[in-house]
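One chain of protein is taken out of this complex; the other chains stay put.
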Amino acid sequence: MASAVGVPVVAAPLGAQRTIVSTSRPRILAYPQLLIGGVAFALLFVGAALGPLVVRYGPTDADFSAALSGPSASHVFGTDQLGRDSLSRALSGARLSLLVAAGTVILSVGGGVPLGLLSGLRRGWVESLVMRVIDGVMAFPGLILAMAIAFVLGPSLPTVIVALGVVRLAPFARVVRSQALSLGACDYVESARAVGASSARIALAHVLPNILSTILVQASLTAGAAIFAEASLSFLGAGVPPPTPTWGGMLHDAYPYLEINPWQTFVPGACIFLAVLSCNFIGEGIRDVLDPRERTRRGARGS
Amino acid sequence: MAAYIVARLVQLFALLVIISLLTFVLMRGLLGDPVLMILGPDASVDQATVQRLRHDLLLDEPLHIQYMEWLRRAAVGDFGRSLRSPITVHDALLSRLPVTLELSIEALAVALVLAIPIGIQAALRPGSRLDVALSGLSVTTLSLPNFLLGILLIFVFAIRLRWLPSAGYVSLVSDPEQHLRFMVLPVLTLAAAYTGNFARFARSLMMDVLAQDYVRTARAKGLPGSVVLRRHAARNALIPLVTLVGVELAGLFGGAVVTETVFSLPGVGLLLTDSILGKDLPTVQAIVLFLTVAVVLTSFVVDLVYGVLDPRVRVAHG
Partner (left out) sequence: MAHRLNRLTRRQFTVMALGTATAALLSEACGPAAQPAPTPSGAGAPAPTAPPKAAAPTVPPPAAAAPTAAKVAVTATAPAVTKPSGGSLVYARNMDTKTLDPHFSTQLSERYALYLIYNTLVAYDNDFNIGPDLAASWDIGDGGKSITFHLQPGVKFHDGTDCDAAAVKWNLERILDPSVKSPLLGQLQPPLEKVDVVDKTTVKLQTSIPWRPLLAGLGERPGFIVSPTAAQKSGQDFGRTPVGSGPFKFVEWVPDSHITVERFADYWDKGKPRLDRIDIRHVPDTQVQLGMIRTGEAHLIDSVAASALLTLQGAQGVTTEELKSGRFWGTQSHSDIPPFDNVDLRKAVAYVTDREAVRRVAFQETGRLATHPLGGGWAFNAQLDSEGYTLDLDKAKEALARSGYAGQPLTFTNSNDRLTQNIAQILQTTYTKAGLNVSLESVPAADSFTRVKEGKTNWTTTNWAPRADPDGLLRILWHSTGFQNTTKFSDPEVDRLLDQAAGLFDNKQAAAIYTEVERKVVQEASYAFMIWPSEFAARRTNVQGFVYYPDLILRLRDLSLA
């Protein structure tokens, strides 16, 4: 899981109107990443929401006589070692992945933003300690930490979300903090302080709106990272346990049969890849839209 | 400067104690008694033997005594015996460390060797097809989980083409040729995610540097391009790259864990996974300790190097 590189600050004077993104249709085409990512994610969402309702087989319906078969008329994506339909399992797995992604984002935003704001705006040994702990957590390989937490708590959907949320909270806090630090040095914040506004008010009224874009970008990237991480955990054997279908779990089951039933591996593999890719595209796309400097760099000639 | 070093060392020590305590409490407290697990169902033993084993492992002492004892022994390098096999944790770690080091260093090298030239070329031609392709490629490799890539590579090269083995390990020193055969796929797998990231980073660094006034000045002065690069640009580009490598190191280990699992490389990463899943507390604790030390030391060294390369930092720290 690579950490996000810091996003340059877009400073805005107090009270200025924020135009997030122009809504005129042709403009969106200037951001192909955002477009592709958005469409892909929408498809994923629709598939996850409606798919399990329309498929022929349930995700746990086992037809032993059809075990380990490739794509066919009756099973479009083939079956797994117990004869369960891969398409159906992939769609149910999508639901789970989206749930994990949502839960992780909520946890990491809910925990990371306040922590980041706190340690970015206030000076004190508490804030400094918090940052040290965050640094410590970040220093540790995220996957290992998540695996340990999930395993110790007993692998299940809630514990996986908690584990991933805790791990992803740290980089979130770090990014928010660095933003808050720079913003905190800005003139208008200084003057707000001078007038006597409390830290909380400064945080909520002045800093937060300006880092919204950062949070959005980070949230998308975190969603992608969460799907990625959940798949890794399940593949290693520390994720949400069967019979709940998860993409990583499907891969875990499929691995011994790679030679004789490769489709069983490709289906969840492609799903994971496309889901993570779309999240990353969306995140990068938002960043492109909101940061003029990046855009300029991309289009300009070298000087 | 000396005070800074001392402060960091103290921090390191405190971090070590906290993390080891946390690991201990989590695993022992929540995972319970390993004796029956050690003996396993095929063991035909009686209750007396079970009791004796429990006593030998200090499991009948209260938790804090167990931790203190572990700490005391760890301080002299005795990490006890693995619960799952008869060797000392120390020996297990040492025999597996070379594998992980080889994998990580080779992957890092491949990633840098590929990324730096690509990134620089892309910086010199912003907006070109190469640049756009690089951007797309790097996001793609970041989105493709490394175990997926590994499985894909195994499928193509080991199963379908049968050019390379799908699993296993030969050490570099014992048989370099075989070593390469076994390591090609794992190294590529691990390097992939980092290549994209490094290339993008190199690109943006290079662009920053090229746009700097002093580069333009140097060129205006008539200095040949190579001198400009060597004396001015490279050094300034190097600093953040060093930091990036240092930051990514922790992630590299995480990636190594998965890669070792997929390719069955007997490294520390696989040992850690097996130990966590196998509840082998002594091994987990020792590895966690090493990991923490390695990561903190690395960031410490990176900071130092930073200070050496960038005089501004040195001045700031005093």
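Letters A and B mark the chains as written, and numbering starts fresh at 1 in each.
Definition applied: a contact is a pair of C-beta atoms (placed from the backbone, for glycine too) under 8 Å apart; a residue touches a chain by one contact, two chains touch by 3 or more.
Being a predicted model, the structure only gives us computed values, none of them experimental.
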*Just one of B:Q11, B:Q66 or B:S95 touches the chain that is missing; which is it?*
B:S95
_One chain is left out of this view; which of B:Y4, B:Y67 or B:F290 touches it in the full complex?_
B:F290
*Hey, which subunit B residues sit against the chain that's not shown?*
31-34, 36-37, 39-46, 48-49, 52, 73, 76-78, 81, 84-88, 90-92, 94-98, 101-102, 105-106, 108-109, 112-113, 116-117, 120, 124, 165-175, 178, 182, 219, 224-226, 229-230, 234, 264, 266, 277-279, 289-290, 293-294
_If the hidden chain were put back, which residues of subunit A would touch it?_
60, 62, 64, 67, 81-83, 151, 155, 237, 241-243, 252-253, 256-257, 259-260, 302
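Just so we're on the same page, only the chains that are shown with their structure count from here on.
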_Computed distance of Cα centres, subunit B from subunit A, in Å_ = 23
_In the complex with subunit B, residue positions of subunit A that touch it_ = 1-3, 5, 33, 132, 136, 138-144, 147-148, 151-153, 224, 228, 231-232, 235-238, 251, 255, 258-259, 262, 265, 269, 272-273, 276-277, 279-281, 284, 297-303
_Looking at the complex, which residues from subunit B come into contact with subunit A?_
11, 15, 18-19, 23, 26-27, 30-31, 123-127, 131, 139-140, 142-145, 147-148, 151-152, 154-155, 159, 193-194, 197, 201, 204, 207, 210-211, 247-248, 250-251, 253-254, 257-258, 261, 272-273, 276-277, 284, 291-292, 295-296, 299
